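In this view, the complex is presented without one of its protein chains, the others remaining in place.
Letters are used for the chains, namely A, B and C, taken in the order the chains are written, and counting of residues starts over at 1 for each.
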Amino acid sequence: MLKLGVVGYGYWGPNLVRNFHEADGARVIATSDLDESHLTRLQVRYPTIETTTQYQDILKNSEIDAVAIATPVASHYSIALDALKAGKHVLLTKPMTQTSEQSLRLIEEAESRNLVLMVDHTFLYTGAVRKIKEIIDSDGFGDFLYYDSVRINLGLFQYDVDVIWDLALHDLSILDYISGMSPNAVSATGISHVSGQQEDIAYLTLFFDSNLIGHIHVNWLAPVKVRRTLIGGSQKMIVYDDLEPSEKIKIYDKGLVLGDSETTRRESLIGYRSGDMWAPQLDATEALNTEAAHFIDCVTNGTRPLTDGRSGLRMVRLLEAASRSMAARGQPVELTRDGRAA
Amino acid sequence: MLKLGVVGYGYWGPNLVRNFHEADGARVIATSDLDESHLTRLQVRYPTIETTTQYQDILKNSEIDAVAIATPVASHYSIALDALKAGKHVLLTKPMTQTSEQSLRLIEEAESRNLVLMVDHTFLYTGAVRKIKEIIDSDGFGDFLYYDSVRINLGLFQYDVDVIWDLALHDLSILDYISGMSPNAVSATGISHVSGQQEDIAYLTLFFDSNLIGHIHVNWLAPVKVRRTLIGGSQKMIVYDDLEPSEKIKIYDKGLVLGDSETTRRESLIGYRSGDMWAPQLDATEALNTEAAHFIDCVTNGTRPLTDGRSGLRMVRLLEAASRSMAARGQPVELTRDGRAA
Amino acid sequence: MLKLGVVGYGYWGPNLVRNFHEADGARVIATSDLDESHLTRLQVRYPTIETTTQYQDILKNSEIDAVAIATPVASHYSIALDALKAGKHVLLTKPMTQTSEQSLRLIEEAESRNLVLMVDHTFLYTGAVRKIKEIIDSDGFGDFLYYDSVRINLGLFQYDVDVIWDLALHDLSILDYISGMSPNAVSATGISHVSGQQEDIAYLTLFFDSNLIGHIHVNWLAPVKVRRTLIGGSQKMIVYDDLEPSEKIKIYDKGLVLGDSETTRRESLIGYRSGDMWAPQLDATEALNTEAAHFIDCVTNGTRPLTDGRSGLRMVRLLEAASRSMAARGQPVELTRDGRAA
Partner (left out) sequence: MLKLGVVGYGYWGPNLVRNFHEADGARVIATSDLDESHLTRLQVRYPTIETTTQYQDILKNSEIDAVAIATPVASHYSIALDALKAGKHVLLTKPMTQTSEQSLRLIEEAESRNLVLMVDHTFLYTGAVRKIKEIIDSDGFGDFLYYDSVRINLGLFQYDVDVIWDLALHDLSILDYISGMSPNAVSATGISHVSGQQEDIAYLTLFFDSNLIGHIHVNWLAPVKVRRTLIGGSQKMIVYDDLEPSEKIKIYDKGLVLGDSETTRRESLIGYRSGDMWAPQLDATEALNTEAAHFIDCVTNGTRPLTDGRSGLRMVRLLEAASRSMAARGQPVELTRDGRAA
């Protein structure tokens, strides 16, 4: 039975508490939050969970094996480092830290102590993204040509991160997972419409060694909510619409056909093949439920986390490169093989 | 009665012939095309229109006042220049020419001869775009914050232009018209998936002196067709979906509200205002019909064309800058006040 | 402070407990259910609420002023009658009772004891239905021409009611409320596809003294979920789509225009007027929250319930008539002015 502490009970913390508390093999022992009213809400719902405004109380509790941290990103590094030093396994919400140096330091600390360090890239635990991965890895998909995501809505401005660190990160982690490739350059553009605030609209293009291109389109000022990703292969194309209640993934049997006859050449070298569309039934398990079970497995059995510290670090390096490019109006930032800006 | 010659009867030419032939105050006298089978099709439909495979025959015909040119872009410059030299008014399909030097030369020729030179940026003559212009110019729209367009489908590869020159040009001309502003820089990224072919996916970001940002997203490889533009103002936001049969434009009474209370400040400085949505009835006249009437008016009465040579030139300069940026993976190209790359 | 008991904690009971417990001016004292596991669920969430498997315990509790009943319909009559006899105000989920005689008996009991008897026709407390009522009552709507509802999905078969008593009742109560009229006849058709089970697909037509027609289309076997109602006036038409997340109501400025010119007469006597579409912002308060406040007001201040026993009775009479017609393959059942089958 894994005994867990949860630090932060604001927006995302309640989901962590609920999923871990209801998971087989785990129990939430204590939760901390700076805001006492959040703790009161918790107690109404879970009278058996201890509460405190001092996260250090959780770290001191020798009964607790692992800590899930759901605080603003500015505090991720110091809380996670304290937790590791106290010998706790750590699950960190995203983005992992504010800088890649901090991420690297946490990884080293966790490795030296042989502790699990996992990052909560939730989308990788959804039935939809797992089905997409399965399709891309299958024979019939062909070459991976593009990943193109629109993730927009009238969203709350975040005071600590811009729209890239808030929304684009979801797509960066999905693309990292389904492609198994790291970009060799990123170009980003964006704008802040409110003086003194971070960017609220941004666009990222990711370049790869292959002929894959990635594009991510995020916006906190859109009048309508859109969560739609097009994923193009040379033989099949996928539309992933996360707002569709039942058919989130549609697979189109469409692809390129390279012509060779002289007549074709005159007007166009390329034709299209078009066939059926297919929407597979998806596993509807809540992502965080799957993720909690995976974290429990990692701590208990030493399984390597799918979203380990290294994957968190890769994402933070990409975010840093995107921020640099955005500040220079799209000037591309080259990335080394291990994801550092060149 | 304006007497018209049409050069090119392939994809777009038939629309020009139909609209001018049915317009009040004009008649199509002759049409040329290199492909005789196209001319046979024309004769079945319009037995009274003369046909020729030599466009020079049209220019020599002294009865003809004006020429509409709907040939591949590579031939625009030479045919248009010949037509102007032959004293004909000219309507050129888009893009105006392959280079900005050519556009400038045509403008000079037309001005020196006092002839009308108009470019067929068709979308500016639709009821939808005109209504959008009206809303943006009205009091209730607030500051123009962003223009964000997705224009994708499984499209025929063009052998003479890339996806920016083919599709993004529509949005460049719409944004030029509705904003009345010229960008001060452009960053573009894109990729070609077929060896030896032009780019089939591209993304453009346009920067302005104000806090307006423009983004255009074009793709010939998408499994679904999308024609959707979001147009954000600080007080109203517009969704323009050109594939909607009846409600192409939706106006959302949504906007930013800057907070000042201390509690708001802790989590976010900014709130949202949300109200009704409204879809105005649009003028359903075919755009080319409106455009033909405008061209006739320009030739007959000396009215200045909405889409004159200068606007065609501005677009070509933007396209050139976008191409340069795309070749450099998004490196921004600065633009001078008159639209030249700096 | 109204003190409430809730009988039944299966599907709907938890919503009643949550809304009354969080309402100003009320508190849930005790809840009963035959299934102890339901009560355990309740206690985890609301440790202060007493639980019992005997609803009679609630009726005996002199501290309790009112009882909300959310049990299967077969038990509505006896539990409600017991509650009224014990001096409790009563809120009954729908349908009110299995027969109109039972409904009438409950009304008499409540009236003789001066107790509130309210039926939970939830939709009448939604922002959407209230906005529709407001539009229909306004000047610009014209004559009320039709109400046409499709309410279908892959639904659980109910073992105690057919699809009319389950789903069509929602529309009967909405139409009763927004029209303020009672039908003079009903024709219903339907079918049961599973031997020994109640009808799973049904269609109802409602006739009125005016030229209003109502039609309700319910289906437990549909592969897709639809909740869409068209409401036609001679000057405006409304589309109410309850599954739309944001724009549930669209008002079309469309109507009939009776022509009189000779040319019109030859092909058609009637034309159409078409104008803007408008989607008003709706009050997003949860319906049951509004309804709970209304029940508290009725008990505390003697306000007449919008959905009183009489409205519950009218609905049961309509359901009885529909069942009779359905058994006779659509043979119309005439209704008297007070809603009895003639």
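We adopt the following convention: a residue touches a chain if its C-beta (ideal position, glycine included) is under 8 Å from a C-beta of that chain, and two chains touch if they have at least 3 such contacts.
Just so we're clear, the structure is a prediction, and the values are computed from it rather than from any experiment.
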item: Residue among C:T40, C:S78, C:S138 or C:Q197 touching the omitted chain; value: C:Q197
item: Omitted-chain contact residue, chosen from C:L81, C:V150, C:L306 or C:A341; value: C:V150
item: Among C:L230, C:L306 or C:A341, residue touching the chain not depicted; value: C:L230
item: Residue numbers in subunit C that touch the chain omitted from display; value: 145-146, 148, 150, 152, 154, 156-159, 185, 187, 189-194, 196-197, 201, 203, 205, 207, 211, 213, 215, 217, 219, 221-224, 230, 232, 234, 237-239, 252, 254, 256, 258, 267-270, 272, 274, 325, 328-332
item: Hidden partner chain, residues of subunit A it touches; value: 246-247, 253, 274-281
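Just so it is clear, only the chains that are shown with their structure count from here on.
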item: Chain whose Cα mean lies nearest the overall Cα mean; value: A
item: CA centroid of subunit B to CA centroid of subunit C, Å; value: 53
item: Whole-Å gap separating subunit A and subunit C, where each centre is the average of the chain's CA atoms; value: 43
item: Residue list for subunit B, restricted to those that touch at least two other chains; value: 274
